[in-house]
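As you look at this complex, bear in mind that one protein chain is not there, while each of the others sits in place.
Labels for the chains are A and B, by order of writing; each one numbers its residues from 1.
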Amino acid sequence: MNIEVVVFGVSFVVALGSSIAMLFAKNAVHVALFLVAAQVALALTFLLQGAYFIAAVQIIVYAGAIMVLFLFVVMLLGVDRREALIEPLSGQRTIAVGLGALLAAEIVYVAVKGTEFVIGGRGEDALVTINEDPGNVKALARALFSDYLLPFEATSVLLVVAIVGVMVLARRMGHEGFLRETTEDEGSEGAETDAEVPA
Amino acid sequence: MTSVSPEYFLALAGLMFTIGVVGALTRRNAIVIFMFIELMLNAVNLAFVTFSRMHGTVDGQVVVFFVLVVAAAEVVVGLAIIISIFRRRRSANVDDVNLLKW
Partner (left out) sequence: MTFAASTLPTDEATFAQLIFGAPLLGAVLLLFFGKRLGKLSGIIGSATVGIAFVFGVLSFMDLTSIATGHGENARVLTKSWFTWIEVGDFNVHMSLVIDQLSIVMVFVITGVGFLIHVYSIGYMSSEENYGRFFAYLNLFIAAMLLLVLGDNLLVMFIGWEGVGLCSYLLIGFWFEDRANATAAKKAFVVNRIGDFSFLLGIFLLAVSAGTLTFAGINESAVSGAIGGSMATVGALLLFGGAAGKSAQIPLYVWLPDAMAGPTPVSALIHAATMVTAGVYMVARTFPLFEAASFDVLLLVAWVGGATAVITAIVAAAEYDIKKILAYSTISQLGYMFLALGVGAYSIAIFHLVTHAFFKALMFLGSGSVMHALDGETDVRRMGGLRKVMPITGWTFMMGWLAICGIVPFSGFFSKDAILAGAWADGQYVLWGLGVATAALTAFYMSRLYLRVFEGGVVMPEGTHAHDAPPTMAAALIPLGILSLAAGALNFPGGLTFEHFLEPVLGEPEVAHGLTAWLLGGAATVVAVGGIAVAWALYLRAGGLQVRDRTERMLGPAVRAARNKLYVDRTYETLILQPGRDLAVFCTEVVDRKIIDGAVNGTGKLVAGSSELLRRLQTGYVRNYAAAFLVGVVVVFSILIVRVAA
């Protein structure tokens, strides 16, 4: 058996398994950890398909930075909170699962039957050649700084906007800080805040 | 390059995407919903990488790069919004935020 098939099988099982586990994990921290597992497994599939740089970035940025941020916020808001098992919205679960299954079936059908519609490419061998010369990172950099320069610059603007926006959103409002006791004690809220929240 | 045919990767991407959809629709914790959205983004990334392989160009990978950047920005802003909602409502449950209705 080909080692690549083995690697794919492992990553397939891990990715799908931890995704499904995310659905059933009650604790937000567990959900985050399953997501990290799924992302690492996905990084493996990226490697298998010759996207070396993306695989590395996937681990560093996603599984590293972003997930740490998620965990941080989960911890900040309280890990103890558990969701109730009862679904308050009637029909929501039925729609989600039913249509989700239908959507999955459709996507898989297209994935299996529809690859012939991928047209205009130079074939898998071309990517192999590129990865050998000039190499995956260089090829990516060339594309990024020539054909995709404008979107690249736009993302830098996007990041600045995001940073400023976050600062506006998260800054302290008056005496109200988000570091105050958050778990219980609704009564300690200022009257001022109560007035701002309509019932 | 792998001998595993791209259909399997695409099927994996599709399944993960659907799981993300179902999770986002059924969970109530805003942060958890957010994580399912990240799962959907990752599934799409896989599809892009697979298409990049099938086409034999790096363009798909460039798109994935952009998705990563946008996802980072989105996570930062989204989490800030969740925190400010939490500050007002003492809750991260999205069902508690339902003022905008008839």
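Miscellaneous remarks
The definition used in the following text is that contacts are C-beta pairs under 8 Å (C-beta built on N, C-alpha and C of every residue); 3 or more make two chains touch, one makes a residue touch a chain.
Here the structure is a predicted model, which means the values were calculated and not measured.
Among A:V14, A:L103 or A:L159, only A:L103 touches the chain that is left out of the view.
Chain B residues in contact with the hidden partner, per the touch definition given at the top, are 21, 24-25, 28, 94-95, 97-102. Counting over the whole complex, chain A has residues 89, 92, 95-96, 99-100, 102-103, 106-107, 109-110, 114, 117 touching the chain that is not drawn.
Please note the rule applied: only the chains that are shown with their structure count from here on.
With centres set at the average Cα position, the gap from chain A to chain B is 4 Å. Residues of chain B that touch chain A in their complex: 1-4, 6-23, 25-29, 31-32, 34-36, 38-39, 42, 45-46, 49-59, 61-62, 64-66, 68-77, 79-84, 86-90, 92-93, 95, 99. Chain A makes touch with chain B in their complex at residues 2, 4-5, 8, 12, 15-16, 19-20, 22-23, 28, 31-32, 35, 38-39, 42, 45-46, 48-51, 53-54, 57-58, 61-62, 65-66, 69-70, 73-74, 76-77, 81, 83-84, 87-89, 92-93, 95-97, 100-101, 103-104, 107-108, 110-112, 115, 118, 120-128, 130, 136, 139-140, 143-144, 147-148, 151-152, 155, 158-159, 161-163, 165-166, 169-170, 173, 176, 178, 182, 186, 193, 196-198.
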